[in-house]
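I have a structure I would like to understand better, so I am pasting it below and will then ask my questions one at a time.
Of the protein chains in this complex, all but one are displayed in their positions.
Let's look at chain A:
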Amino acid sequence: MTADTDTGADAPALISALADRAKAAAHPRTPTAPCSCPSAPLADRRDATVVRHDATVAKAHAPDTDPAALTLRVTTAARLPDLLLPPLTPDTATLHDRLVTFWPYGVPVDPDDPDAAPWEAAATLLARLHRTHVPAGLPPMRGPAKAARALDRLQATLRTTPGTTAHTAARPVLDAWAALPAWARAQAPMPGPPALCHGDLHLGQLVRHPAPDGPWKLIDVDDLGAGVPAWDLARPAAWYACGLLPPDEWTRFLTAYRRAGGPAVPADGDPWTALDVPARALTVQTAARAVTKALAADRPLDEVEQALVDACARMPSVAAGLPRPPRSAPGFPD
């Protein structure tokens, strides 16, 4: 796969050091012997740098990662190897002031073939995760905190961007954010009985392990924790609501989640009573990231990004939790 190089950090030195650590973990008996296996950066983002060496992956976590919380999250993955990719070791290392964890390589969803997305597997894994007892001491799921961070970055970008055009584009996003309940903005504890949540579900968070054709598992425990399980369904829900994800893919995902006994939505009837607030929050978060990126690149929003901002603009006029009744396709009277 191509490396995700959204925002290269202090890249070369860290990547090189990570490659050495991954190599040592891949060949524990001969860590200093030369080997011909290639090392490849899988991701180099603001919040994570990931390097693969042979069947081993080393991940440097975000600079502000809490070591105790990360250990609890990695330990949870070790205890749920059928749902979460288990770490090679529950221990964390430190490298260039970054916490580093070690994982087996798993085969991701092909980014060039998102039609092959394993929606059923993703939904079933989430349903089982949500039904799992929350380990003692596990911190809250970080979904709302990540959304708040995206809004902080948008605000910071706006402060350094002159002119009114940028501020006009961002206005609906900021207004929709302000109208969300406090818990969805990480300003209050999450409501309801807490469930074990992944916290950052998207198609990049699934791998087949053992490679190449083992069962699908969830990866990336950085946002794992106790919270509102509907948050884990809310990104696909937001994509569907914004007209980006086709209805059949959304239906496959939601149906598989319900079949697996997932507790985030009512077993029957309207799922949006539970999904509405998290899906609004994910729409606002995604829109905020899109506007931030467009401002940084000094380019207009593309069609998809505009669809997210347009959805934000409609939110204040619709009370939370009110569904739109199902409608039949055009050409047939209701």
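We adopt the following convention: contacts are C-beta pairs under 8 Å (C-beta built on N, C-alpha and C of every residue); 3 or more make two chains touch, one makes a residue touch a chain; residues count from 1.
Operating definition for what follows: contacts and distances are computed from a predicted model.
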- Name of the absent chain as recorded in UniProt (options "Protein glxC", "Peptidase S24", "Transcription factor zinc-finger domain-containing protein" or "ABC transporter ATP-binding protein"): "Transcription factor zinc-finger domain-containing protein"
- Message: From the list A:Pro67, A:Pro81 or A:Pro111, pick the residue that touches the absent chain.
- Response: A:Pro111
- Message: Using the touch definition from the top, which of A:Arg52, A:Arg73, A:Lys146 or A:Arg208 touches the missing chain?
- Response: A:Lys146
- Message: Among A:Leu72, A:Leu254, A:Ala281 or A:Leu295, exactly one should touch the missing chain; which is it?
- Response: A:Leu254
- Item | Absent-chain interface as seen on chain A, which is shown | 4, 6, 47, 109, 111, 114-115, 117, 146, 200, 202-204, 239-247, 250-251, 254, 270-272, 275-276, 279-280, 286, 289, 302-305, 307, 310-311, 314-315, 317-318, 322-330, 332
